[in-house]
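Let me begin by handing over the structure; questions about it come next.
What you see is the complex with one protein chain gone and the rest in place.
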Amino acid sequence: MEEAVNIVILALMAVTVIGIVFIRNLMAVVMLSGIYSLLAASVFVVLDAVDVAFTEAAVGAGISTVLFIGTLALTTRIEKKPAHKPYLPFIVVAITGAALIYGSFDMARFGDAEAVTNKHVAPYYLENTKKHTGIPNVVTAVLASYRGYDTLGEVVVIFTAGIGVILLLGSWRRGLTPPAPHKRDEA
Amino acid sequence: MKDYLVLRVITKLLVPFILLFGLYVQFHGDFGPGGGFQAGVIFAAGFVLYAMVFGVASAQRILPEGILRAGIAGGVLIYASVGLLGLILGENYLNYSPLSHVSKEGQHLGIFLIELGVGTTVASVMMTVFFTFATWREE
Partner (left out) sequence: MADFEGLYNYWIVIVLAMAGLYIVIARGNLIKKLVGLNIFQASVFVLYISFSKVSGGTAPILEKGIDVYSNPLPHVLILTAIVVGVATTALGLALVVRIRKEYGTIEEDDIHSQDESM
């Protein structure tokens, strides 16, 4: 059952992506990419990654789509017809894809408990999380405690991206002066 | 947006629950799925929804730019200083065991504080980015 759901949702993702490649209305493209994210989140639930699914649903289908729509409002909604015939990109992509599929034959089979990736440090975390931190969610424990340095770095990246957006578009020269008084919106 | 009655009523009903859910995800992240990253985004999504329906200006009355910018830096500061606290108390950087006399409780407290810092930064950055996009005008 799980496998069947997995197969169907992944196939739907592929169909969505084909739609995104061919559609030139950017609004539709952005909505499809939101759907794509939501489908990815569903795949994550099927594959036991509930924390990740949570994040992907909130970020990919929510915030990210809103930001894209905001950008569309500030720029343009229709993509221009491509000027060149896309033969060269297609060849590049086909060769890369073929190489990757060739490489996939050496990968551990899906769901293999004996795979190297599942035998290295993961059992240590699963065994010791309760003893060391006393919290049941292993993902949170690894994120905040065992690999706290990583997460600190990620938070600093988000911080930097936020500062970057403020510098590019924000009213940073205005600084922290209170915004001009405005009349109450029609709420 | 004063014509969309359904949108406005439903938004008013939904926003408190979205924010409450964000807080639940933040503080229950140790026991169930959740944590600072998700909670920050969900919390921000609540305000983004409000700002989209009622206008950015009314959302910014609750959360002015200054507070959000303090939040962006404050979250990172909370995270880094919890790490430093471990260092001062005689352990490695970002080791939370000495925060309490029982190592396990110290870890739990440390994780709680770290997630709080992550949530603050993520929520502030997401809201700031949205507000910046929404208020930007070509001069």
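Letters A and B mark the chains in the order given here, with residues in each chain numbered from 1 onward.
FYI, a contact is a pair of C-beta atoms (placed from the backbone, for glycine too) under 8 Å apart; a residue touches a chain by one contact, two chains touch by 3 or more.
Remember, predicted model here, so these are calculated numbers, not experimental data.
Partners of the chain left out, restricted to shown chains and counted across the full complex, are A, B. In the full complex, subunit B contacts the hidden chain through residues 31-33, 35, 37, 40-41, 122, 125-126, 129, 132-133, 136, 138. Across the interface with the omitted chain, subunit A contributes residues 6-7, 10-11, 13-14, 17-18, 20-21, 26, 29-30, 33, 36-37, 40, 43-44, 47-52, 55-56, 59-60, 63-64, 67-68, 70-72, 74-76, 79-80, 82-83, 86, 89-90, 92-94, 96-97, 100-101, 104-105, 107-113, 115, 117-118, 121-122, 125-126, 129-130, 136-139, 142-143, 147, 150-151, 154, 157-158, 161-162, 164-165, 168-169.
In the analysis below, only the chains that are shown with their structure count from here on.
Interface residues of subunit A facing subunit B in the complex, by the touch rule stated above, are 50-51, 54-55, 58-59, 62-63, 66-67, 70-71, 74, 131-137, 139-141, 143-145, 148-149, 151-152, 155-156, 158-159, 161-163, 165-166, 169-171, 176, 178-179, 182, 184-187.
Taken together, the subunit B residues at the contact with subunit A in this complex read 1-2, 8, 25, 29-35, 37-38, 41-42, 44-45, 48, 52, 54-55, 57-58, 60, 64-66, 69, 72-73, 75-76, 79-80, 83, 94, 96, 103-105, 107-108, 110-111, 114-115, 117-118, 121-122, 124-126, 128-130, 132-136.
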